[in-house]
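Every protein chain but one is kept in place in this view of the complex.
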C-alpha cells in the first residue's frame, strides 16, 4: 500500500458536510458513498439512522472534496444527486460560518456562556448581534465587541418590535437565532417571516412544567431531579422538537432560589451543547423530533 | 480527656432513630439534644431541615441508648417528650426489622433486584411474602425461600382480591408494601384499610408522562432523557409524594424496546434506593412532598 | 418509488455484522458499501472511526444478506474481500450465539446481574457454565439451570486448576470468559492457551488504584468519586484495554463498607454493559485501547 495514502485531512476539518433524509430504500448507504467516491471525495465520517416506524432514512456524511469541482460546486452537485435518489439534503461548506443572533433579556448566564465558548473556538459561527428588550447587557456586549440592539417589547409594541427585529436579522444575513433566556414569546408570524431556525432554552425537563415559572412548579411538586431543555421554537410554546436535555439531582434542601441557581448551570450547558450541534450540522428535524448525530 | 470516651458504638448501629416534625420554634435542636443527653443517650448522627415557606421543622436523630431504660421504654419516653414540645415523632428501635410484602406482576427486574439486595444485607427488613396476580414468579420465589401468593385480579374480582390481600397483610403483620411493577391500581379503600405506607415505581420522570405506557409517550415526544420515579402511593394515581427519581440519557437511536430495556435499570435502582431510605427511617412526608435525610 | 422498498428487516436483527480495521486509505467506506450492495446486501447500520495519530481505519457494518449466498458463505466472502483491501475482519452471523463461561468467587452481585440480564434477553449468548473456586454458588447456579464447576485454586494447585479449567472451556466450545469478581489472577499461559477474550471487572477507576483492595485505597486517599472498570484481560494485571468505566459520587460519610456497597452497583452495571457490547460485536481492540461502536 502506498504509504502516502495514510496522509489524510483531519477529521475535524472536512470540506463538506451533508445532512439528508427521505423514504428508506435499499442501497442508500452504498449509493451515497459511491457518488462521493466517484466525485473524488474521501469520506471522513458517515453516520445514518433508520426510523423503523416511519420508514425514513437519515444520514450525515462528511467528506474531503479532493476533485476539480470547487466546494460550492460539489455541494450543489451533491444536492442534485440526493434529489435524484429521493432525498432532501442540506450541504454545508467548510469555512462558511453562519451568522447568528442572540436574543436575551436580563438573565445573562446563557449569554455569557455562549459568547465565551465562541471566543474559545467552540462554536463555529459569527455572533453578529445581540438583541434585547432591556439595556442591561449593552456594556458587556460592547466589551465583547458585539453590536447590541435594544428593542423594548410591550404588548402593544410587539408587532412593531418584531418588525424591527426581522429587519435587523435580514440586514445582517442571520441564519440562526438563539433565545438565551429571552423571556418573550415569538409570534408565529415572526417565525414564518424569519424562515430560519430558532433555538430556545426552557428551564425545565419538558414535557414536565411547561409554561411560566417552572422552578416554582418543580418546587411545589417536590421533584428530586430538575432539568433544562433546548429545543427548536415552533408556534406551540414549549412543544418544539427537543435537541438536548440536561438534568441534575436536587433535594428537599433546595429552596426555589437554590433550584434557580442550580438550574443556571443546566440551562447554559444544555443550550450551548444544542447550539454547537446545530452549527456542526448534526441535527435533523422530522415531525416533532430530532435526530442528533453526535 | 478520658481515652475510653473515644470508644463508641458504630454509627451504623444506633439503638434508636427518631423522625420528628412540627411547627418551627426557637431552640428545638438544643431541646432534643438536651433530652437525649439527660437520658443517657449519645447522639450518633442528627440532621434537620426547616421549610421556610411552611414554617415546619424536621429532624432525624440517631442515638445510642446507654441508660437504664430499655430501648422500647426510651422510645416511648422520647415520643412523649416530642409531643410535649409540639412535635410528631416516629421512633424506630434497632433490631426490630419491619415485615414487608412485594406485589409484582410479570416484569421481574425490580422483584429480583429487591430480593438480591435484601439477601446481600442492603435492606434492613424481612421480606415476608410475595403477592402476584400471575403465577410466573412462583418458582423463583420458592427458590428464594419466600412465600408466594397468587391472587388474580380482574375488574369484577378486584374487591374480593383486595380483601384477600388485606387479610394476608394483616396476618403477617406487614408494615410496608412495595409495588415492584405491579401494574394494578390499588383502591383508595385498600390504602385506608392497610394503613401503612405503599411505595410504587412509576416508569417515567414524573410529572412527565403520567398514566399508561410512559415509554411510548416518551418516544413520541422525542425526549433525550428518560426517568423513573419512586413515590408513596396515594388515592391519586402517580401524584403521591416523590421519594427518589433516576434519569438516563437516550437518543433517537432508542426504539421503544430499547427505552424499555434501559428503563429497567433505572426502575430497579430507583425503587431499591427509595425502599432502603424508607427502611432506614430517612423519609418524612409532609403535604405532598418528602424530606429525605440521606 | 416502489412502496415495497420501504419494507426492511428490523435493525436489531441484521444477518451479518462485520468489524474491520487496517491502514487507512481513500475510499474505504465506499468500497465496503459497494461490495455489500453488489452482493445483494442491504446495509442496516454502519459506523466507522479513524485514528488520526496511528493512521488506522475501523468500521462496524451490519447488513441484511438478501442474495443467494448463505449467511456463512457471505461471511467468508466478505472476509476475503476485506483482506483484499488490506483489512482484518471478524464477521458474525446472526443466530450463532457464542458460548460463554462465568468465573466467580464468593461475591455474587455481578454473577446474578449477568444471569438475570441473560434471562431477560439482554445478552445474546449461551451461558454454558459457571466456574468457581468456592462451592457457595452451586445451589443458585442449579436453580438457574446452569452447570456449575467447583475448581479450587491454591498457590500449589494453580497450574492443575487452570488445566482443568482449560479442558472445560475447550470441551464446551467457550468463546468468552467473564471474570465476575473472580479474585484470582489468570496466568499468561492460560490466556494464550484459551485463545479467546477474557473480560474482567476491576473495582476502581483505572488507572487509579490498581491491585488489591481498591476501595481501601480510595478511602485512604479521600476521593470524592469512585469507579469500576471493565477491561480485556492481558498478561499485565489491570493494564488491559478498557471497554467501559462507571463512576459514582461519594462523600466523607462513606465508610469503606459503604464504598464497597455502592461499588457493587457500579461493578455489575459496568461489567454487564461491557459484556453486552462485546457480544454485539461492538468492540475492537488495537494496541492497548478499544474502539466501542455503541
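The first chain written gets the first letter, and so on, giving A, B and C; residue counts start at 1 in each chain.
FYI, a contact is a pair of C-beta atoms (placed from the backbone, for glycine too) under 8 Å apart; a residue touches a chain by one contact, two chains touch by 3 or more.
Predicted, not measured: the structure shown is a model, and the values here were computed from it.
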Problem set entry | Absent-chain contact - pick from A:21, A:264 or A:278 | A:264
For this session: Provide the residue numbers of chain B that touch the chain removed from this figure.
Result: 1-2, 5-6, 8, 10-11, 23-31, 33-34, 36-37, 42-48, 50, 52, 55, 86
Seminar exercise, completed: Omitted-chain footprint on chain C covers residues 49, 51-52, 205-209, 221-225, 227, 241-247, 251-253, 255, 288-292, 294
Seminar exercise, completed: Omitted-chain footprint on chain A covers residues 12, 108-109, 112, 116, 120, 122, 143, 255, 257, 261, 264-265, 269
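The rule is simple: only the chains that are shown with their structure count from here on.
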Seminar exercise, completed: To bring the C-alpha trace of chain B onto its twin chain C, one rotates it, in degrees rounded to the nearest 5, by 180
Problem set entry | Middle chain, criterion being Cα centroid separation | C
For this session: With chain centres defined as mean CA positions, report which chain is farthest from chain B.
Result: A
Seminar exercise, completed: Distance between the CA centroids of chain B and chain C (whole Å) is 36
Exercise. Once you find the CA centre of chain A and the CA centre of chain B, what distance in Å lies between them?
Worked result: 42
Problem set entry | Per-residue multi-chain contacts in chain A, two or more chains | 52
